[in-house]
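Of the protein chains in this complex, one is absent; all others appear in place.
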Amino acid sequence: MKRRHVNKAVVIGTIGADAHMIGGWVLEKAFREAGFTVAFLGAVVPQQEFINAAIEIDADAILVSSMYGMGLLDCEGLRDKCIEAGLDDILLYVGGTVAAPIELEKNWPEIERRFREIGFDRAFPNTCTAEEAVQALKTDLGLE
Amino acid sequence: MKRRHVNKAVVIGTIGADAHMIGGWVLEKAFREAGFTVAFLGAVVPQQEFINAAIEIDADAILVSSMYGMGLLDCEGLRDKCIEAGLDDILLYVGGTVAAPIELEKNWPEIERRFREIGFDRAFPNTCTAEEAVQALKTDLGLE
Amino acid sequence: MTQKIRNQRLSDEEFQRIRREEVLPQWETGKDIEDLDECIAAAKELSQGKSHALKHQEAEDRGIHLLMPQFGRALTEYTIEGLQHVEAEGLAPDGVWIIFSDSYTRKLDFERAAAGIERSRQEGMSMLNGWPIVNFGVEEARRIRRASQVPLTLNSTDEDGRLASEIALAAGWNGANTRSLQECVAHCKDIPLEEEIRINQYESRLAAIYTEKGVPICTHNACNLTGYDSPGYRSFVVVSQSLLGAEQGIKYQFLENGLNMNLIQDIAMVRVTKRLCQEYTRRFGYDVKFFTGGYPFLGAWPPRLEEANAMIAWNAIIPILGDFTTAILKSEDEAFATPTKEGMAGSVRLARHLLTLMGTQKMPESEESRLEEAMIELEVRTLLDKCLEAGDGDMVVGMCKGVEAGWVDTMLTPWKYNKGKVMVMRDAENAVRYFDPGDIPLPKEVLDYHREKLAGREKKEGRPLDFQMVVQDLQFASILPKRQPPSIQAE
Partner (left out) sequence: MTQKIRNQRLSDEEFQRIRREEVLPQWETGKDIEDLDECIAAAKELSQGKSHALKHQEAEDRGIHLLMPQFGRALTEYTIEGLQHVEAEGLAPDGVWIIFSDSYTRKLDFERAAAGIERSRQEGMSMLNGWPIVNFGVEEARRIRRASQVPLTLNSTDEDGRLASEIALAAGWNGANTRSLQECVAHCKDIPLEEEIRINQYESRLAAIYTEKGVPICTHNACNLTGYDSPGYRSFVVVSQSLLGAEQGIKYQFLENGLNMNLIQDIAMVRVTKRLCQEYTRRFGYDVKFFTGGYPFLGAWPPRLEEANAMIAWNAIIPILGDFTTAILKSEDEAFATPTKEGMAGSVRLARHLLTLMGTQKMPESEESRLEEAMIELEVRTLLDKCLEAGDGDMVVGMCKGVEAGWVDTMLTPWKYNKGKVMVMRDAENAVRYFDPGDIPLPKEVLDYHREKLAGREKKEGRPLDFQMVVQDLQFASILPKRQPPSIQAE
């Protein structure tokens, strides 16, 4: 992927009707500590809000948290909206307990396949620590 | 099998170096309640003692308990000794946690096969209740 | 919101108007329950021998504990299959179900719920995190009612559960909740407390009408909140809600107290909560029967069977030793997805066997428990009385003022009206204490007590308390230990 300049800025929030925000809150702390600018949108965040915030802070990545199980449904279309908004090369990560059916949630390769299919760059299970998330983004941004 | 007259008498005991006797104690109570004469030999009972007691009370069956895992080893040769002593048609039951390896203990058909091979008529896992034991013997003796 | 809301019973006309204009039109299945009397008559028949309220009364009389597992799948077939499996494996007869609806339903987004149902059919898996009761409507809910042997209660908690509860009650389930702050803090983002209370006055009144007409309804009065709240705050939420429900005429309330994992503190919290619910409702002249339940740990769970079993066991033992009427159950699936039927059956078996093992063992009173109770009680009374003072005797007015001013406050919620100045932390015994009480009116002796307890942790860990510990505490029960490979190989 051709990478734009790196701004060390991320958007974090929980998508859809999902009210969980503790994971995002922990991520926010970790990314700030690692020197990132963070737009933390909390929970119950519509797709468009992620994009608006990304534009506002000139984000390198949108970190979508989805805990309540409808992540696959809620994330469909986000990549298209990014492209529409001119954020063609922004990194899209998703993480959490993203799939309601346990058959899927325990079949991580299939989850990753599905998210790649809808334009996400990475998907993280909820055993991912905040430090691991920071590390992954640094790697993808060529920061370390 | 050709059955001799029925005397409603059983020998109960725990074989070999096995010190468990609670199961046998519970069986004793149940068989007495069901109208049987019982010779209860307690624990750590050598093969010959079972046979002596069986002769003494003219038993229909010897109920061998084996809990500590070496039941298969300890029971070998009992049928031969019975035949030697003229108890050709006495019923031989074994029950308890008869096999040390869990692979065997959880493979009950194989346990039964092995005990049949060494001349036992029935083998009971330790989930067998005293009432079930009484019922089985009554059936085999044609009492019900 | 300009309309000023008070703790006052809805008139029959107002109730009927809201029902007709606001609630039933929310989705097309609303029209199947237009005739309320017919619904009540059907519910009466369908809940025969399966009443949540009466089952709890019976359990109390017999001195036994009920088990309350949770389940919900996108399709009716899956849901019924799961209920029957778990009931056969030990839930029936001394159990009660919590059935989840999905989160779209809870946000009244019935279009997406419909899409989720469709998608679930296509994929052959449950793509929703619960059973979309509103989309399926009352006849399907009755089908589930008939398929189960025990009382059913609905968990469709969020801003507005009115239509879901209407359908559930009309199907002979026990549908209603006594909610206000609980919902704002747990699941909402933008709704003002006044509006949430208005919505729930309707739901409470609905439950009361069923009760008055011969179908006793026992509402859930919960304080699951953010999953990480001080026991004083939890208790305050439940007691204040008990007054709101009681005013609407509710006669039975199931006090569903989120557990924090410290045996003495959790039991103290529940005892204080029940006592104050009784005292305050009586003081206002209401007559309500309260039952208690322990809601399992609502923080992050460990993603492995054995650790999850430790959680399941401890979360059942606290309610049993605390003599709560009911132990609510989570399952080994908690870290991954809503419970599977196999997972829930496992929890039921484990908890049932604990009941066998423990007989009627109870936690005795001790100096420690009396002190803990006294501290929680003092905190909660202070808050309650401050509300009543600020509200001129009206709890609703007082609560709203308290939230606005920030002296009613908790830590981690998506709800924008919460000030969030409070910070809690675990002490060495894993009890939840105030690291920073923010603006809540904590009596000095309570604050000193919390500080002393936190100092105990500082001493145990040999390092000063800091914010990093607050963050770590959020995952204290979910991180698995690293493998320790043998340092010396066998020869």
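We just call them A, B and C in the order they show up, numbering each chain from 1.
Here, a contact is a pair of C-beta atoms (placed from the backbone, for glycine too) under 8 Å apart; a residue touches a chain by one contact, two chains touch by 3 or more.
Quick caveat, the model's predicted, so the values are computed rather than measured.
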> The chain left out touches which of the shown chains?
Replying inline: B, C
>> If I consider the whole complex, including the chain that's not displayed, which of C:Glu89, C:Glu123 or C:Asp439 touches that chain?
In response: C:Glu89
> For the full complex, which residue in C:Ile18, C:Ala222 or C:Leu350 touches the chain that was left out?
Replying inline: C:Leu350
>> Using the document's definition of touch, tell me which of C:Leu75, C:Met261, C:Leu298 or C:Val422 contacts the absent chain.
In response: C:Met261
> Which residues does subunit C use to touch the chain missing from this display?
Replying inline: 63, 77, 80-81, 84, 87-93, 143, 146-147, 149, 261-264, 302, 304-307, 309-311, 313-314, 317, 321, 346-347, 349-354, 356-362, 364-369, 426-430, 460, 476-477, 481, 483-491
> So which bits of subunit B touch the chain we can't see?
Replying inline: 14, 16-19, 21-22, 25-26, 29, 42-44, 68-70, 72-73, 97, 99-106, 126-127
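By definition in this document, only the chains that are shown with their structure count from here on.
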> Does the chain-touch network form a line, ring, star, complete graph or other?
Replying inline: other
> Centre to centre, by mean C-alpha position, how many angstrom separate subunit A and subunit B?
Replying inline: 67
> In angstrom, rounded to a whole number, how far apart do the mean CA points of subunit B and subunit C lie?
Replying inline: 55
> In whole angstrom, what separates the CA-based centres of subunit A and subunit C?
Replying inline: 30
> For subunit A, which residues are shared contacts with two or more other chains?
Replying inline: none
> In subunit C, what residues contact two or more other chains?
Replying inline: none
